[in-house]
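Only one protein chain is missing from this complex, and each of the others stays in its spot.
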Amino acid sequence: MTYIIEGATGPWEIVVGLEVHCQVISKSKLFSGASTTFGNDANSNVSLVDAAMPGMLPVINAECVRQAVKTGLGLKAKINLESVFSRKNYFYADLPQGYQISQFDKPIVGEGTIILDMPDGSTKAVGIERLHLEQDAGKSMHDQDPKYSHIDLNRSGVALMEIVSKPDIRTPEEAGAYLTKLRAIVRYLGTCDGNMNEGSMRCDANVSVRRPGAEFGTRCEIKNVNSIRFVMQAIEIEAKRQVELIEGGGEVVQQTRLYDPRAGETRAMRSKEMAHDYRYFPDPDLLPLVFDQAFVSEIEKTLPELPDEKKARFMRENGLSAYDAGVLVADQEKSEYYEVVAKGRDGKLAANWVITNLFGALNKAGVDVAESPVSAENLGKLLDLILNDTISGRIAKDVFEIMIETGDDPDKIVAEKGLTQITDTGAIETAIDEVIAANPDKVQEIRDGKDRMLGWFVGQVMKSTGGKANPGMVNQMLRDKILG
Amino acid sequence: MSSLDKETVRKIAFLSRIEVAEDALGELAGDLTRILDFIEELQEVDVEGAAPLTSVADLTLPLRKDEVTDGNIQQKVLANAPLTDAGCFVVPKVVE
Partner (left out) sequence: MTDLTNLTLAAARDGLAKGDYTSVELTEAHIAAMASQRDLNAFITETPEKAIEMARASDAKRAKGDVGKMEGLPIAVKDLFCTEGVQTTAASHILEGFIPQYESTVTANLFGNGAVMLGKSNLDEFAMGSANVTSYFGNVINPWKAADGKNLVPGGSSGGSAAAVAGRMALAATGTDTGGSIRQPAAFCGIVGLKPTYGRCSRWGVVAFASSLDQAGPMTRSVRDAAIMLGAMAGHDPKDSTSAPMAVPDFEAALTGDIRGMKIGIPKEYRVDGMPDEIARLWDDGVAMLRDAGASVVDISLPHTKYALPTYYIVAPAEASSNLARYDGVRFGLREVAEGDSLDDLYMKTRAAGFGKEVQRRIMIGTYVLSAGYYDAYYNKALKVRRRIYEDFANAFGTVDAVLTPTAPSAAFAIGENQDDPVKMYLNDVFTVPASLAGLPGMSLPTGLSASGLPLGLQLIGKPFDEETVLRVGGVLESAAGFTAKPAGLEG
């Protein structure tokens, strides 16, 4: 899939690399024993270490190390048995130490790969450059007071994994697919909850433009975009800005920008205008992080089936298309839901119902699969009712509507509403006879060769039985009666 | 490379977030240059094959168990703060 911006002077290609900060799931912070939970009083989940009191020292959380290794394994990446924590020095109100403990030239995880599942069912590999562990900053609140900013350090020191892609992304859609896939992977792994709107997954996008196939252009970094949709928009808008700038005789300056979704523009960040010099150096309070292959192997044993493997299995075992399998595995809960529905049933029919009907309805209602009013067990029962000819596919859709409304068991709905399919030949024959008797002219038309009218008769019979007659039987019996 | 001009000193002072009066830059540049001249001697050492020694501790990083053992000490955290409000530290408004 190519994505080209047609500029006034010719075509431009975009080049994107993403830096994603994933908040690590752990009970306590990366270097202190304070809790990582959200929503507490300001500065309550803060230890003296997090507040950078004089003489306080960091001690690393083993779980955060395991989570980083686990994520690295999920990204099929190289795990570095020795890595080093460095200090990134800069002053900011929500950075109590005056430096962030991060990893610089020796990250815990090296190169890996993410396979993107594109909407057309195709796939694309995007390289992972590295994953490193670092501390999150605190929170600055600027709208509490006209003259002051308020600083809450509750988040200060929470572990982040910064996952850096190679500049392999070429379209906004690929950026979206990358984030969707990365989020799925960390959620499957249980290493990050992936909630972008709550800030537990944050994305910086490095965007540049170039003539197709030419050298990389100068990039701008768009900071802290908080939804996948906004990332895609921001890339599109930033790329257009750069093309217009270059074509207008200007030059792209490397800088940090913010995306303003309301204004639909990116703009340079004032606080980042001053050139930075982070003066990274190995943190003398911490020693090299070293573990052996056995430590990695232990973690490897705990890996769940990941989206790519699950997708392959759905295609292989259930005969699903790449697209359908991709949709189902994009979210662990969706895939688990599907597996319950499909178990012991027709996998393709199950996929159709889950994707088209269920996801359609959930989307409309704006709820997650976890909050679905229709349980996977009940949807499975509905499929059973279709498969054993208790109800027709059409009636099933009506039953499903009721299930979405009420969450009821389909067996109960069908029984209470008397929706069981009519398969009694006598009852169907009576209905057919009534329709034939009332429409002698149309019967003649069919007999004169106007076969298409047969469908009209089927419709009339279904209507008169309230849709409950078995459509196959109606068709066959009408044919027999009229055409003899 | 070890003679510092005023402009460089101004830059270092800003990176260090230390205000230096314009008329003090010259003397400071002189002091810092003397120190740099002194450490310049290292350039003559042959360090071929020497790995940088970042810590003499012959250890690897000890790992801590993931337990909540700290926090809930807002009062202690804020006890020495020059200015607080609503449980927060307070600084002049930051514009992003």
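Each chain carries a letter (A and B) given by its place in the written order, and its residues are counted from 1.
Here, contacts are C-beta pairs under 8 Å (C-beta built on N, C-alpha and C of every residue); 3 or more make two chains touch, one makes a residue touch a chain.
Predicted model, so just to flag it, every value in this text is computed and none were measured.
Of the options A:Pro96, A:Pro307 or A:Pro410, the residue whose C-beta touches the omitted chain is A:Pro96. Where chain B meets the missing chain, the touching residues are 1, 4, 8-9, 12-20, 28, 31-32, 34-36, 38-43, 45, 47, 50-59, 61-62, 64, 73, 76-77, 79-83, 89, 91-92, 94. Think of the hidden chain as still there; on chain A it touches residues 48, 51-60, 87, 89, 91, 93, 96-99, 149, 151, 277, 279-281, 284-287.
Operating definition for what follows: only the chains that are shown with their structure count from here on.
Our note on geometry: chain A versus chain B, Cα centroid distance of 41 Å, whole angstroms.
The touching residues of chain B, when paired with chain A in their complex, are 14-15, 17, 54-55, 57, 59-74, 76-78, 85-96.
For chain A in complex with chain B, the residues that touch the partner chain are 26-28, 32-35, 41-49, 51, 59-65, 84-85, 91, 93, 140-142, 144-153, 258, 269-271, 274, 277, 279, 282, 284, 286-290.
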